[in-house]
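Take a look at the following structure, please.
All protein chains but one are shown at their positions in the complex.
Right, chain A next:
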Amino acid sequence: MTKLVHRLGWPGTLALGIVVLFVLVAILAPWIAPYPAQGAGAPNVIAKLRPPSADYWLGTDHLGRDILSRIIYGTRVSLTNGVLIVAFSLLIGLPVGLAAGYFGGWVDEALMRGTDVFLAFPALLLAVLMAAALGPGFLNSIIAVAVTWWPWYARLARAEVLVLRGQPYVEAARLAGVSHPRIILRHILPATGRPLTVQAALDVGPALLTAAALSFLGLGVLPPTADWGQMVDAGRKFFPARWWYSAMPGLTIFIVALAFSVLGDALRERKGGAARASH
């Protein structure tokens, strides 16, 4: 524990704790939600729009559902969203970046100009356009965000590969007659993998935020599935009189996004130090 604090600093450790907490909440949702059925979407019309109380800690929504339970169930959607967006982006970006960096020349030009096309659009706007074109839904919103996300991984992977490709040990493999796919798998990928996974883990936060923005605009998951962004949107109609409806999920988004961002900064600093020490 003290070692962790030493490496990440207090804010980083706290942020890590919050992230871990939310992951646990997502996994354990049915067991820790006070009203699991309402969390999953069952209406409870006798208790519409109640303010926070002992029965309903964070109040209830316009269908009388416990907001705490809804937020807890929404954690599942949001974290899955974040992880899947990053995973899809890596799946596209990593091979593109590897190929561009390793083969260079016209392969590099073609792939990177293609990537630039995606980078030329403002990310959120492109995501909204994509989501609107694909229609709302869980998978569609993930694809929409991943489309704007992968070029960053392609660039990152390419930059890493460019450094590696010139390493004498990679050249030695080539001179020993090792084939290109084998060199990429054995020498390039393991070395690129680590910085990229760190980056990807940190990007879960921003990705989740973008997904929440999409569902706020009605382009994310469909009701009755609980989703933070969608809850903020639904609560707008009752704001400010029933402020808790929008504020509670909004606050949750704020806390999670902040935690990921602080954790990211802490890891980046630590990572730089480690990289200097080992090479």
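Here is the rule we go by: contacts are C-beta pairs under 8 Å (C-beta built on N, C-alpha and C of every residue); 3 or more make two chains touch, one makes a residue touch a chain; residues count from 1.
Note that contacts and distances are computed from a predicted model.
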Among "Protein-methionine-sulfoxide reductase heme-binding subunit MsrQ", "Glycosyltransferase family 2 protein", "Cysteine desulfurase" or "ABC-type glutathione transport system ATPase component", find the name that the UniProt record gives to the complex chain excluded from display. "ABC-type glutathione transport system ATPase component"
Of A:Leu4, A:Leu91, A:Leu139 or A:Ala172, the residue in touch with the unshown chain: A:Ala172
Contact residues on chain A toward the hidden chain run 167-169, 171-173, 175-179, 182, 186-187, 190-191
